[in-house]
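Just one protein chain is left out here, and the rest sit where they should.
On to subunit A.
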Amino acid sequence: MDSDTLHYSLDLVSGNGLTLTTEQRAALQTSLVILKRNYKFNRVLFWGRILGMKSDYYIAQGIGEDEMSDRKCLYSFNCIDWHLLPPATDALIEEVAVATKGCFTGDPSHEYEQTETRRLGEGDEPVEEEVMVKVNEEKRLAVTVFIIDKEVAVVPRGAYMKNPNGTVQTNRSFEGLNPYEAGKLRNYLHFSEPKNLKKKSILEMADLNPSIDFLDPLSEDIPKGSWSLQFEQGSRVCMIRSLLWQGLTFFHMPMTPQHGYIYTGQGLKSLDLPFML
């Protein structure tokens, strides 16, 4: 969620149970302003918090020209000193998937080790080779943040638009969904590269507005029911919680442009979801 509106957005998503202490809020208001200038970001978002055994990671994101692709992640322990996270490359994602297991420890230099048997060569005699995969927790953090963003980052429909140059920008004239539309999952979109959009037929595309419907809606997610949509705080705020990544909470106040999401959780994907529905 945007660092400028943090003070009241945090109150809205607190239905989740985890918030920030007053000290941390004050610290964020101070450090994110400095962060924005030092890294020359257009906007700074407070992304959330990943709970570790010894200490928690606080994550911020800085946004450059393009709202969707031009993002940098930073982490901190005390909400004051921020460290840049490495970019999540495909190779790194694979390594992390193999090596890591269990909760975050809270120590960025903690090494995860896992021996993996890889099959080299094809045909009748594949050669088995044991490879030791080593990943430190900082890299794991970068990958986790990247994957959470990729799988469950949410924006309301119309809040962002793609301009003719192909860059994604905030829609100045977005005035919020109306309360009726806000109760429908199809009006919320994944804020990541669309996967299903290109597969759609012309008939399905007919109702879409190419400048704002350039993302996949949440309603098409598999398994069905992997989102919980509720109205909270006296039915004023629309809250969407991801059941796949428990801890991701999105809020939108209907009829206002206010929206945002925050992740507070252990940074573990809920693989048991099919059993839990």
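The rule we apply is simple: a residue touches a chain if its C-beta (ideal position, glycine included) is under 8 Å from a C-beta of that chain, and two chains touch if they have at least 3 such contacts; residues count from 1.
Here is the rule we go by: contacts and distances are computed from a predicted model.
This figure omits one chain of the complex; the name its UniProt record holds, of "DNA polymerase delta small subunit", "37S ribosomal protein S35, mitochondrial", "Radial spoke head component 4A" or "RRP15-like protein", is "Radial spoke head component 4A".
Within the set A:Ser69, A:Asn209 or A:Ser235, the residue that contacts the chain not displayed is A:Ser235. Subunit A residues in contact with the hidden partner, per the touch definition given at the top, are 11-12, 14-24, 51, 53-54, 78, 102-103, 172-173, 179, 225, 228, 230-236, 241, 243, 246, 265-266, 271-272, 275-277.
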